[in-house]
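Note that one protein chain of the assembly has been removed; the remaining protein chains are unaltered in position.
A and B are the chain letters, set down in written order, and residue numbers restart from 1 in every chain.
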Amino acid sequence: MESNFEPNIVGFLCKWCAYTGADLAGTSRIKYPPNVTPIRVMCSGRVDPVLVMKALSSGADGVLIAGCHPGDCHYTSGNVKTIRRFKLLQRMLTQFGIERDRVRLEWVSASEGERYAQVVENMTETLRTLGPLNWNGSKEA
Amino acid sequence: MAEKIGVYVCHCGTNIAQTVDCKRVVDYASALPNVTVAREYQYMCSDPGQELIKKDIKELGLTRVVVASCSPLMHEPTFRRAVEEAGLNQFLFEMANIREQCSWISENKEMATERAKSIVGAAVKRVEFQEPLDVKKVPVNPNVLIVGGGITGIEAALQIADSGKKVYLVEKEPTIGGYMARFDKTFPTLDCAACILTPKMVSVGQHPNIELLSYSDVTGFSGYVGNFTARIRRRAKYVEEEECSGCGLCTEKCPVSVPSEFDCGLGKRKAIYRPFPQAVPNVPVIDKDHCLYFTKGVCKVCQKFCPRGAINFEQKETYIDLQVGTAILATGFDLFDASKVKQYGYGRLPNVITSLEFERFSHASGPTGGKILLKNGQMPTSIAILHCIGSRDTNFNEYCSRVCCMYSMKIAHLAHEKTGARVYEFYIDIRAFGKGYEEFYKRILEEETTFIRGKAAEVTDVPQTPAEKGKLVVVAEDTLLGIVRRVPVDMVVLSVGFEPRKDTIETARIFSISRSQDGFFLERHPKLAPVSTASDGIFIAGACQGPKDIPDSVAQGAAAAANALSLIDRKEVTLEPTVAFIDEKSCSGCKICLGLCAYNAITFDETKKVSKVNDALCKGCGVCVAACPSGAIEQRNFTDNQLLAEVESICAAGK
Partner (left out) sequence: MANPKAAFYWAASCGGCEIAVLELGKALVDVSKKVDIVFWPVALDFKYSDVESMPDKSIDVCFFNGAIQTSENEHMAKLFREKSKILIAFGACANGGGIPALANTTTKEQIFTRVYKETPTTDNPKGVIPQTKVQVKEGELAIPEFYNTVRTLDQTVDVDYSVPGCPPVGEQVTAVMNDIVAGKLPPKGSVMGASDKSLCDECKRVKGDRKIKKIVRTYEIVPDTEKCLLDQGIICMGPATRGGCGAQCIDANMPCRGCYGAVPGVLDQGAKMLSALSSNFDAESEEEIEQIASGVTDPIGTFYRYTLARSLLRRTKA
């Protein structure tokens, strides 16, 4: 494992909470590793497991799904569906041999800039230790 | 035919350019497939910046535009407008956030530049899959729902009603007036609270455009901006409002006496009661839990004596639906529960009271007729006022409650006036920021109030010297003198801070709005949009948005009213068309989606055996899109292709 490995993390952030919270981290000039490239969605409930699998199989080292805290979803219960899918997806990804820490579901409210920075920092550090996923490398004949 | 994409990288002054090498990002973008032109500029959101885009659309025939600058939550509307003005559909535009989520979060220029490239690349790939969409225009219902009849709600209601629009004012308590109705005097002018409040309350009660729904609450709220439906629960007062003349005979005759909530439990009220004499509406309610008829089946004295036959024990709770275009939440606050801070002895030691309890003592209509009295009926000769109870405290609430310094000094003044007692203020800082506030502070100093800079550590009744016997001793470090002091007093007033109301979580859920870290309702922008929320058409005002005094509450109430009126006078609003739609040819009728919609926007067509989305109800969350196993549902502007394009681009960029 290279010592200067920088994890490439795909992030799915819901516009109302997580994306706004992530913006707040920036507005507050909080410094944290820029390893997550955010994809904005209206609700974490839009995140189809297919998108997560696509990211992992296309070279991402990890996927972060961030939405509103349970009970605070802008669309009432979108994040409940996210949890439902995530729990089953986690089971399946574990079966595939993908470490649990690589795909994370976190709740970040619109006012939690500090928390978003911590989540990203934490995830980046963990993935640095786990190393690159290199999923395409697994598909040998 | 291949798209022609224009990419514009903003410097944002030095905000982006200081950390991200914009030239490299431009070079990277230029080399991406289908990018016709890539430019950089100091301030893309400025007029010349926008002109660059418009010019290129017209002269180069651009079919897609990407602006890499700040967050879309900041300037997406700006650039969408610019693009439309140049003749390109606004949804053929995408923003790449390389400021809030890139340049501002990293000091490593190399990494930030690489990240910016990745973000721009994803936006460029995404925009290729974007399609023109038409925004939907909907009419705005001019009715306004105001939740909360305190001073803030009253202000908003009068402003809007005076403009000719209809207001539904929903208030939980039997009367409007909120906390202000319980205060004696208000700082810094020492106006009598009731004197300035009650005329406004009367105006509300009499205004032809205000429908006052008291003893009611909002149990449901649905729809979208300009077209909301509010479900209101009207609790049973057991008194017919139209018949009651407010004579008060029922209250006089009622044999049951219980502690009065209005008086913080210090005084009494009857089982049939008005919270205070100037209540609006001036109609009593029956407290079922204590009324002899409801608990034991006897009495009914009130009904016997009522000259208008207004008492109706059979009255039922009802639900009504109101159609409104906008809503203003002015639900106010709760006070911090002082019993949580055990070291001050509230609830345990006699004569340790809260600031509100002091107000009730001081009030002419209060439980003691305006006299400040100890438990033994005597007047205190010394009073300590402890600041920051529950505020500025990592154990409870970290924020400052903003009003307590001022009201503490007001209490000091009232204490001097009414008792001539020696008054001590134990403070951390004195926050006297408003108009006339500093002058008031000076006045209180001149009244020989003793200010001790040190938050009280404890209040004890265990004497250490003869002088302390029979007294309450306030122990505090006097930080200016550098010693720990023990100050014996007769009465301790705890200046409790503000907290969000306990039902804030429920209210936030009903209205689908967010709360800040501290639990108060979250404004759209703390400086530029303090009374709006992220949900169009729903506004917040007053203490429910954060602790504030009466002048600021009134200002916010008026501001929210202005916001609402602005929306209403536009006559119509545009809805984001980012809704779900089902392709009938692909829908297999599996019904997996039907139960997933929180807004019941999906129905099943039994003839065609396919599901359909009602796009007036669809709010565009995308939950059904992710669940559809046939891939038959797509979300406009958030299609699978668009999101996959972003994923692929980000993954490729990392290699």
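Operating definition for what follows: contacts are C-beta pairs under 8 Å (C-beta built on N, C-alpha and C of every residue); 3 or more make two chains touch, one makes a residue touch a chain.
It should be emphasised that the depicted structure is a prediction, and the values quoted were computed from it without experimental measurement.
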Options A:Asp48, A:Asp61 or A:Glu106, residue touching the unrepresented chain: A:Asp48
Per the touch definition above, residue among A:Leu13, A:Cys43 or A:Ile98 touching the missing chain: A:Ile98
Touching the absent chain when the full complex is considered, from B:Ser46, B:Gln378 or B:Ser586: B:Ser586
Residue ranges of subunit A at the interface with the undisplayed chain: 48-50, 52-54, 56-57, 70, 77, 80-81, 83-85, 87-89, 91-92, 95-98, 135, 137-141
Where the unshown chain meets subunit B, residue by residue: 585-592, 594-596, 609, 623, 626-631, 640, 644
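Simple rule for what comes next: only the chains that are shown with their structure count from here on.
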For subunit A paired with subunit B, centre-to-centre distance based on mean C-alpha positions, whole Å: 30
Residues on subunit A engaged by subunit B in the complex (per definition of touch): 6, 8, 10, 15-17, 19-20, 22-23, 25-27, 29-34, 37-43, 45-51, 54-55, 58-61, 68, 71-72, 74-78, 81, 85, 109-112, 117
Subunit A-touching residues of subunit B, taken from the complex the two chains share: 71-73, 97, 99-102, 104-108, 111-112, 115, 118-119, 122, 505, 508-509, 512, 514-517, 522, 534-535, 578, 596, 598-599, 619-623, 625-627, 635, 638, 640, 643-644, 646-648, 650-655
